[in-house]
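Before anything else, here's the structure in question.
Note that one protein chain is taken out, while the other chains of the complex remain in position.
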Amino acid sequence: MKSLVSIREGGLANWALRLGAAAFVIGLVFWVPTSAGAGLISTAIEALTLMSAAMALNLILGYTGQISIGHSAFLGIGAYTTGIMVSRWGLSPWITFPAAFVIAFVVGVIVSFPASRIKGVYLALVTLALGLVFPQLLTWKKLSWLTGGGAGLPNDDSQLQTTGFNIGRKSGQMQHFEIFGWDPFGDLRRPDNKAAFWYWIAAVVAVIVYLVCRGVVKSRVGRSMVAIRDNETAAAVMGVNLVKTKAMVFGLSAGLCALPGCVIAIKIGSVSPEGIASLTVKGAITFLIVMVIGGAGSLWGPVIGAALYVFVTEKTGEWANDDAIPALIRPLFAWAKVPPGDGIFAILLILLMFVAPRGIVGVWNQYSSRIVRVLPRPAGAVGPAPMAVAVMSTVTDSEREPE
Amino acid sequence: MALFFQRIVDGLSYGSVYALIALGLVIVYRGTGHLNFAQGEMALFCAYFVYQFGEWGIPIWPAMFLGMGVGFVVGSATEVTLIRPIAKRSPFAVFIVTIGLFTFLNWLDGAIWGNQQLPNSGVGSKQLKYPSLFPNDPQDQWLPFGVSIRYERVGILVLVLVLTGLLFLLFNKTKFGLSMRAVASNSESAKLTGIRTNRVLMMSWGLAAAIGALGGVVQAGLNGNVNLGLMFTVFIYGSAAATLGGFDSPGGAVIGGLMIGVIENLASGYLPKWVGQEMKLGVAFIVILAVLLAKPSGLFGTAKVERV
Partner (left out) sequence: MTLLKASGLTAGYGPVTVLQHLDLEVQEGEFVVMLGANGAGKTTTMRAISGLISRQGHVEFEGVDITKAPPDAIVRAGIAQVPQGRGTFPELSVEDNLHTGAFIRSDADSVRDDIARWLEVFPRLAERRHQRAGSLSGGEQQMLAIARALMSRPKLLLCDEPSLGLAPLITQELFAVLEGLHRDEGLSVLLVEQNANLAMHIASRVYLLETGRIVASGSAAELSADDSIRKAYLGF
């Protein structure tokens, strides 16, 4: 395929491109909390948490090819870990992040063991059942000493939390967030500052999830994952330890998915089965839709997909808006008794399988390589890792993500 | 003792709906090797239509047959336009398409009929409650030995058994049924015997959706109304039933459905603290998991050797 420009990987032009893209993203991330209104910040927080969940799901579904429609349960574990630990035991919310990660990780590993013996379609059913059972578990009377049952937490017999973050209690609320003596947000009782604070928590979590995903995907484990996705038997024959890899990835995927749950719990200030939509199966399906539309099996796919989803849902949710975009879509959906967002994405998902199965990222890769082509480093080193890559690239369909 | 009997009867009638959904899943799976994730939502869509037919004054039995017709159209159209072209790419793509269809149909129901339950005086429904196929006023029951056996419940069970019998005849005594079995068994050889495999696949999906439609209508009748969330859990129960019975055994699907209905109802009745109403779904979950670990091909299914 002809391209206008060819540049070498690792060369100056390549670095310039990468830095430019990075600058753009960083600029965007910083612009939101400083210049945008409260509504946009709230939307951005939603996008960031959705992104994190979708990236987590991508590890097990996009890269390893194991179907899971129950990741909402892991997000729920994250949210409830925070809720329980803060409002029942008065712990600091910061601790809940690693705690939620560990708990979800363990659950993920446990789920992966039967999953190893279950083939694709059945795994989808099991994870769907898990996703459906989880909210029911929360309302189960036998567990309400922990979960607060249907009403959620905090409830009347929660302890006062002492470190603030305002999960349900006005007193003892944290007033300033100080890090090494620096107070970047000011008085946290003011809604603007609080919003900015939550935004940054969400952004940091998203960045952490991204970096972890990136690290895993680019490592040897990442190649094992793709090998499993493309042909499990061949992967086993090539020396991939199926059970161990799947367990690790499932655990990691679950643990990472719990983190946005913590963020949501902190932001909303309470946890309950009704209050957090993302811990139901609908949430799990949303993660999947977002991931596939953005581009399954790519690092930026879930990010783009989540941003698009939140953006479109916002714009089509309120017919009172007179923005340009609703004006285009409105005539198509004026008859609908509910907002068209979900319908649009469902149709988009189906269409995508026909025209662009690799999602938006796939389309970008196809067309951007007509303009700029990054030539890989010449093969030099001999050894197991490059050899594995060479073998696997004949087995898999490896793609380059935009940097 | 009487209560036990009643719980069994009730369980069988709920199980009948699961059996219907499971039947649809199994017919599609046998024919095309795919799990139709949208099976429950197709059924729901038809159930909404039947409500609409009722609003237009059509009595329930003709309305139900019309609804099954709608289901047949939806199912076969899906196979031809969405599944067949995508199946060439990968099973994953088909899976995504059915998930997309699941979401789309559920959204469409809300878009057309709104997200409140129906019938609903608030939106001017003429019907007071969702019509049932069998008389279900409070007094429509037998009362032997103090047990309440409602006509409706028995009617549903009989209906499902009759349907199962008809399907048995279709599969085993008709030429079309033979072609369905042949295609499920070895679709390339089926082509070599002059069977039009594409037509068989299309009809399989149509038939499955029509059966599902019946399930949706029955469930709505039992529930008294139709609403957007009606078929989520039913779909899972149906999948559990298909798993239990074996995904390639229609008879297994029916038995599985009835069994799960009974188990679930007995569990929630006799263990109200442990299972109660909240954890009924947990029963389904445990069943699926246990079967998949112990005997993945289900009670009546045949284990397939996997080709590398």
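Residue numbering begins at 1 within each chain, and the chains themselves are lettered A and B in the order written.
FYI, a contact is a pair of C-beta atoms (placed from the backbone, for glycine too) under 8 Å apart; a residue touches a chain by one contact, two chains touch by 3 or more.
Please read these numbers as outputs of a predicted model, since none were measured by experiment.
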{"item": "Interface partners of the hidden chain - shown chains only, full complex considered", "value": "B"}
{"item": "Residue in contact with the excluded chain [from B:Val73, B:Ala182, B:Ile286 or B:Leu299]", "value": "B:Ala182"}
{"item": "Absent-chain contact - pick from B:Arg89, B:Lys126 or B:Arg196", "value": "B:Arg196"}
{"item": "Interface with the undisplayed chain - residues on subunit B", "value": "175, 178-179, 181-182, 184-186, 188-196, 302"}
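Here, only the chains that are shown with their structure count from here on.
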{"item": "Between subunit A and subunit B, centroid-to-centroid distance (C-alpha), Å", "value": "33"}
{"item": "Footprint of subunit A on subunit B - complex, ascending", "value": "34-35, 37, 82, 85-86, 89, 91-93, 95-97, 99-104, 106-108, 110-115, 232-233, 236, 239-240, 243, 273-274, 276, 278-282, 284-285, 288-289, 292-293, 296, 306, 308"}
{"item": "Residues of subunit A defined as touching subunit B within the complex", "value": "65, 67, 69, 114, 117-122, 124-126, 128-130, 132-133, 136-137, 139-142, 233, 281, 285, 288-289, 292, 333, 335-338, 340, 342-343, 345-347, 349-350, 353-354, 357"}
